[in-house]
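In this view, the complex is presented without one of its protein chains, the others remaining in place.
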Amino acid sequence: MAQPVPEHADSNDAHGHDAHDAHGHHEQSFWSKYVFSVDHKMIAMQYMFTGMAMGIIGGFFSYVFRMQMAFPGHSIPFFGVVTPNEYNMLITNHGTIMIFWLAMPVLVAAFGNFLIPLMLGCDDMVFPRINRLSYQIFLLSAIVLIGSWFVEGGGFGGAWTSYPPLSAKSQYNLTSWGSTLWVIAVGLEFVAFLLGGINFVTTAMNSRAPGMRMFDIPIVVWMIVLASMLFMGSVGPLLAGAVMLAFDQQLGTGFFDPVRGGDPILWQHLFWFFGHPEVYVVLLPAVGIVAEIITVFSRKKLFAYKTVLYTAFGTGVLSFFVWAHHQFIAGIDPRMANVFTATTVLISIPIAEMMFVYVATLYGGSITLTTPMLWALAFIAEFIIGGVTGIFLGASGSDIYFHDTYFVLAHFHYTFVPIAVIAVYAGFTFWFPKMFGKMMNETLGKIHFWGTVLPFNGIFIPLFVTGMAGDHRRIHNYKNFPELTTPMHEMWREVATISLLVLIAFQFVFFANLIWSLRKGKAAGNNPWQANTLEWVAPSPPPHGNFAELPNCYRGPYEYSVPNREKDYWPQNEPA
Amino acid sequence: MSAEAKHDATTAGADPHEHDHIKHYTKIYVTLLVLFGISVLGPVVGSAVGSKALVLITAFGIALVKAYLVCAHFMHLNIEKRYIGYLLTTTVVFMFLFYAGVSPDVMEHRGRNWENVAAQQETLRAQREHALHPEGHGEGVPAEEH
Amino acid sequence: MIEHYIEQASTYAADIDGLVLLVGLLVGFWFVLIEVIFFGLIVSFRKREGVKAQYISGEEKHEKRWIAVPHELVLLCDVVIIIAAVRVWVDVKQTLPPAQATVRVIAQQWAWSFVHPGPDNQLDTADDIKTVDELHVKIGTTYHFKLEARDVLHSFSVPVFRLKQDAIPGRVITGWFKATRLGIHDIQCTEICGIGHALMPARIYIQSEADYVAWETAHAPPPTATASLGN
Partner (left out) sequence: MATKPIATTRSATTIPTGRLAIWWVLASEVVIFGGLLASYIMHRLGHPEFGDYASHTNTYIGAVNTFVLLTSSYFAVRAHNEAEHGRGKAAAKWLYLTCLGAVMFLCIKSFEWHHEISEGFTITKNAFWSFYYLAAGLHACHVIGGGIIMLIIAEDAKKNKELQRVELIGIYWHFVDVVWIFLFPLLYIAK
């Protein structure tokens, strides 16, 4: 019945996607190589560049509404005058895109797809076709989202949390189809990542290289797998909730309609029960990437490998107990708030410990500040700011004032920008040689780094100030609030906007670097960084099937500077 | 039963045992049918003796038993690796957690410093309407109290 | 930290600002500490020729100390913060002091309507004073507000009071405040409520006893009026 005999072990059908397998049999035509590929590396690239493209759109949105904030009412270059409903649509879709169509696909799906099979020393994901299906559904979801901006009434403008009744009734949000398409897009995206997550988890659990024990798995793989588990454990209620919301919008049911026996608060709980673990779904892969990079470039063994895992587990479990801190003043029973304050503030403990571990790892290292290392260190430095400012909001008492101010916004951008921008650039520049077989240009890389990180602080430190001074979110124009139109407010808003323009300008350096390196970058060789993990054993870029012959694993991933060895690194696949 | 199943599992494929398999599955199936019968009769008896508790016990108690039997013996969780069971249990626990966190706001219609007036009114309206034409116009089993 | 930007005009504003200050000091300490160590390590352990990195697993006890101890201290700070936060919260949101007057606050797309109790200091009587986008309160008086929403979620925010509470259609949410300083200030809607979200400003007039009574008598509907208010 339950025997692991080999011919039992090769199922290729978790959820019967054969029905979708229309494209399985082209032979390496352009389509089968780049579009309908089942190769995990190609799918990773598809996710990576779809995600980045969506990120550019989201960035453009932020440019538009920041300009509106700084120079309200003026016509904005490349856009024009921003009307209130356009403004709402922009902020809503900026948030949705950056979390669901940039952070998730790039951090979880792209790096997950690229790294997991390579780092575990196997030739592909366990379910290549489900992998492809996952990307296709994701692409569809992106198309639906973009489409939702062009239907009559324009895109959905109820904020990315889309609280009903505003989101549930078109006479309130004035977007009869935009809101529904938004819900559908988000739902599809969840399905895509459920399929992907099953693939990641199964691959990591079952397909490790011979000899690789649990604690020989690189941290980043652990983190991506934990993230997928968190996602699968938390998204269900919201998936059901999304259907309810779509029904409320289009069929006229009353799930969230108070006068018909429904309850708007229910949506908030469904949303945040997923929404908070989601924060850690994107955080964990980011810290995993950072762990890989700082160990390589400080030539150090990771400090307390197991502790990192325990803190990650702790964070993951705790993250299911904190969701209502987003709703302190949203009308939940005040007595519940006390419980959630305690759990929320306590979640700082595993996160703080994780940061301590990373700092401790630097001690006694031999640090070289390459571009990836700069990004990784910047992640730690900046994410700590995001972490500590979170305490103000987790503490229910002070959240009474801070809730829905720009302080909150600055806080979570200090977590999400390090995650979705800094860590992504870190990982991208670090694995670029493996992805494309070329080295990136260090000078351009460093220019891009400083041109991104400094303006980033220039954007959000001012927003901390305006937040403390009472600016609240999602306001298209402050002119009606005398207390929010002081010269001080306006000055800081302009500083933030100008910093954003600088940041955007410097992103072109990155694209220049990308193109230059792909063309002229010098050949990378298998292991340019002299790293230990198995992906550096494969040729760069890895061919279909990744390895000449699949490697065995003999030791942990972080055996750097081992005493009495002349080489200061010791690849996992190298026999003792 | 679980023990027997384990025994079968370890020797699955050996022909003499395969018969036991079918017997085992059939036994479970019959048990399920019996339980099912009880859960259907529950409301009938319950409404006869006018005990709501009986209805609920037969309904949900038996649902749990049935679910257990299917999971353990049809899905073979009884001989599957332990942590699969733990995994599924964890997800269920998360749902109870969700319930615990949400019900104070959604299930209750009044709490500390707040009152869900709309829900209270909806309940009153519905019950008044039901009092007017209790049978409704469905042909289901007539309702107990309310 | 906040009083520097917005004055404190309610009894609990100072408590909330104090909590913010406390949290700020605690996390500020940790922030500075860890960033200093962090950059210090980067500077002092740059790659030098012929110097090999140390091999530290971090699994031994004497090594773990370096993260275990700070980690317990963090726990300590957390407990302090939780206690302080809960105390403020319970005071502001959970326990209501007995009311000397009650106002009804009704939010809708995109306006605030306020129902003042009127001369008889009773809500839902003929002499209630209904106003749009302006709320008049007496200084030094403990008010309860009954918060309602007609259509979608709104949020009743009075920054000078450090008061914020979402309004939910179908629910009546009660809160309290006690003004301590005269003045005219913003009332803001801080929950997105559609395209007019930015068009929901209101003003709160914190008035002395005398001014309030004057305003009240000037605006109270004539006794003949028998408008029954509320719902």
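As written, the chains take the letters A, B and C, and residue 1 is the first residue of each chain.
In this section, a contact is a pair of C-beta atoms (placed from the backbone, for glycine too) under 8 Å apart; a residue touches a chain by one contact, two chains touch by 3 or more.
Please read these numbers as outputs of a predicted model, since none were measured by experiment.
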| item | value |
| --- | --- |
| Shown chains that the omitted chain touches within the full complex | A, B |
| Contact partner of the left-out chain, one of A:Ile56, A:Leu174 or A:Val243 | A:Val243 |
| Where the unshown chain meets chain B, residue by residue | 12-13, 15, 18, 21-22, 25-26, 29, 32-33, 36, 39-40, 42-43, 55-56, 59-60, 63, 66-67, 70-71, 74-76, 80-81, 84, 87-88, 91-92, 94-95, 98-99, 102-103, 106-109, 119, 122-123, 126-127, 130, 134, 136-144, 146 |
| Chain A residues that touch the omitted chain in the full complex | 1-2, 4, 6-16, 18-19, 21, 24-25, 38, 117, 122-129, 194, 197-199, 201-203, 205-208, 232-241, 243-244, 247, 251-255, 260-263, 266, 270, 273, 545, 550 |
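Everything below uses one rule, namely that only the chains that are shown with their structure count from here on.
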| item | value |
| --- | --- |
| Contact graph of the chains (line, ring, star, complete, other) | complete |
| Chain pair showing more contacts of the two, A-C and A-B | A-C |
| Euclidean distance of C-alpha centroids - chain B vs chain C, Å | 44 |
| Chain A-chain C separation of Cα centroids, rounded to whole Å | 31 |
| Separation of chain A from chain B, taking each centre as the mean of its C-alpha atoms, in whole Å | 38 |
| Shared interface positions of chain C, touching two or more other chains | 93-94, 169-171, 173 |
| Contacts with 2+ other chains: residues of chain B | 112-114, 116, 118-119 |
| Touching residues (chain side chain B, partner chain A) in the complex | 5, 8-9, 12, 76, 79-80, 90-91, 94, 97-98, 101-102, 104-106, 108, 111-114, 116, 118-119, 122-123, 126 |
| Chain B contact footprint on chain A (complex, rising order) | 1-3, 233-234, 237, 258-261, 263, 265-266, 269, 273, 320-321, 323-324, 331-336 |
| Residues on chain C engaged by chain B in the complex (per definition of touch) | 93-94, 96, 169-175 |
